[in-house]
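Before I ask anything, let me first share the structure, which is written out below as structure tokens.
Only a single protein chain was left out; the remaining protein chains are all shown in position.
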């Protein structure tokens, strides 16, 4: 797998990409030391690339009641429910770094009910998982359970929107068969 | 339901929205005669609104091997699999109009295997449904089935990406509990 | 689909049918303006036809605590759970007419939890859906939930029996591949 | 359970029943030596009782390509899929008697794939089980598999109709919580 | 099936077995009047045979808060959930004998919720079934439900361990396709 292709679909050369996309990719490379495969795979379609990362950043980088580590918890839990190798491994790495915990990602990916999280985070993950797997059944009681843990209405939107965005992301990565970069497996295990 | 709120979350006044979003909404209102509720519901978060519709248009409005009616078939079939009332009713209307067929949307929403579609469209829907419900199991044989019906690699991307985008969209509409506008139910029924 | 056969199985000529069945069919034709396909499909087996409609009428036409619209709600919700195209479309039409509501059937067929129904009707549909999909798990608490909404014991029988009868009916229509008559799609939408 | 009620719903006295129903019940009592509980439970609603048994007899007693034992195999397999205690035990007894095999019913109820049946009967049970559990997915290939084993079109109707009828019957018995008569457990065990 | 092989895998001759295994088998034959097929099937691998029966006896033969009949209830309920023909029929026989009840095993195998058991036994079976089918979701509330019925901590271990051991046993018997001995079907029905 390590030496396999970055996507089932054509992968552009960096030099052939529109300026803004090339710059975005070079920026992440500079920061991380490598280019995460999802950037290269999605760059095949520049307009979709731009929308995808604009949406991603709007949910994952903005300020709000959820910490950045908590947002990654949602990504890892729901991506595991969708058996998405790329997302579990890549966002597992980010979660380890943001939570400064070398084990939390593996716990959440395998069985979030057994992970070392607070009751508030457990409620957050229950809601995210229901959004990911049975969203048509989400009802008032689910929102009440979040409110009981002190989540604001904006937090509730964030939880649902992150789970929904990665429902899309997981399906793209699964169908494109994007492998995680080798670097992600080891990051933050320190 | 008809008189219920447009979303579980706060819905902005048109006058309070950023210029670009207000213009987009007024444009759709002009074209359709009403403002689809999803525009108002998502406008609560302008950055997410912009990314959502940029992504939507990149997939649904661009040229390509799939007709616009076929893209709506994918939306209706996968949204029905997710029991998403807003998406089934709103995109059912669009499908009726684009396919110039007053019955196809109800057929696809209820059981796409019994719908009046071509074998090529059936293969397209099988792939879309697998992407929507079991994406981790998509493998070479699924791509081969599409190729056997003459779909290009770009078409395959489109099918998967539309199914993935509405995996997100369905979850948002379900959690936000966005009702379809009354107008959608009757549109295109001839 | 519109021009397809009425059933995978042989469909008799009206003239060849036993007198009582022909009269029943002519009566429904007179009332509706067309012969619903299920009448023609089942007429291939006169004894089964007679038993089917005797049972149907005993449940759907008799007086009782459930309104005729409520009985159709049960049919539409459970038929959608069984992905039965014929029953969802045909009984969706009847529900629109009986409830005098052009949108309720599409709501119930897509996600009955989001439909514009009363709490009493919601309890009725929860019980019907459990009967349709997990009847072995029906227990005292399910009956208590109905009693709490004021349903009598005879109403409870009706809810279960209608869900059970259409469990049969959905399977017959699915296996026979009976298409809804074109007329049903548009009825009651006005 | 042995001493429990015959139904969650009111059970009529034999003396209070309409003449035709009382006679039908006395006839089965004379033949079997006891009154199967389903007769008493359903007699609470005479019209439904009449339709139910008319339908039952039309499917189970008529001549045709399926032996009476084979029809009971379908009942036992699909009733086990629905976890219906009454139907599995009562029809298990009838199957033992009709097949003159003391073990076949337990085999089919537990895992029909391991039962001592012919390849033709295995194909019949595969079709019946698909009708019982995933009827919306029944397609041409399923009919072809039956044809390959020599089943006629009328046989195919019978298989589907028996599976469909007991989909109803299982749900009624489950919701009514009808216990099998003690006699059934031992019948035909040799 | 009756005359079929004892296993898909090679079955040793009694004479070729190690002394301890031959003695164990002869002892069970002496006690039961026949050699249960699972003994012959597993004897193909003596070390696994020894470990299997040592584990079995440690759970099923030791003293404790669960009666021997109750332990067999767990086996029958969970084996039915796994559709294991050998285990349902063989342990159904043992349950009939230990509970001195000719009908309980069939009730538990078909739908344990309808079986003639005490509320305490019902709680035991609920816990065993969750262990068998959704063990990752077992949480504090499940243990609390057992405690409320008076089960000790050691009893809770026993319930879980028996369900877990037969999760293994069911899979072995299913894959090996071990048929129940004819004798088991009739035992204890008297």
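Here the chain labels run A, B, C, D and E in written order, and each chain numbers its own residues starting at 1.
Keep this in mind: a residue touches a chain if its C-beta (ideal position, glycine included) is under 8 Å from a C-beta of that chain, and two chains touch if they have at least 3 such contacts.
Remember, predicted model here, so these are calculated numbers, not experimental data.
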{"item": "Partner chains on view for the chain not depicted", "value": "A, B, D, E"}
{"item": "From E:90, E:104 or E:160, residue that would touch the chain that is not displayed", "value": "E:160"}
{"item": "Sole contact to the chain not displayed, among A:21, A:75, A:88 or A:138", "value": "A:88"}
{"item": "Touching residue (missing chain; options E:52, E:112, E:151 or E:184)", "value": "E:52"}
{"item": "Touching residues on subunit B - with respect to the absent chain", "value": "136-137, 139"}
{"item": "Where the unshown chain meets subunit D, residue by residue", "value": "111, 113-114"}
{"item": "On subunit A, residues whose C-beta touches the chain left out of the figure", "value": "1-2, 4, 80, 83-85, 88-89, 92, 102-103, 106-107, 109-111, 114-116, 174, 177, 179, 182, 185-186, 189"}
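Please note the rule applied: only the chains that are shown with their structure count from here on.
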{"item": "Closest chain to global C-alpha mean, per-chain Cα centroids", "value": "C"}
{"item": "Reference subunit A; chain at largest CA-centroid distance", "value": "D"}
{"item": "Distance from subunit C to subunit B - Cα centre to Cα centre, in angstrom", "value": "29"}
{"item": "Mean-CA-position distance for subunit E and subunit A (Å)", "value": "44"}
{"item": "Per-residue overlap in subunit D, given as positions that touch at least 2 other chains", "value": "83-84, 136, 174"}
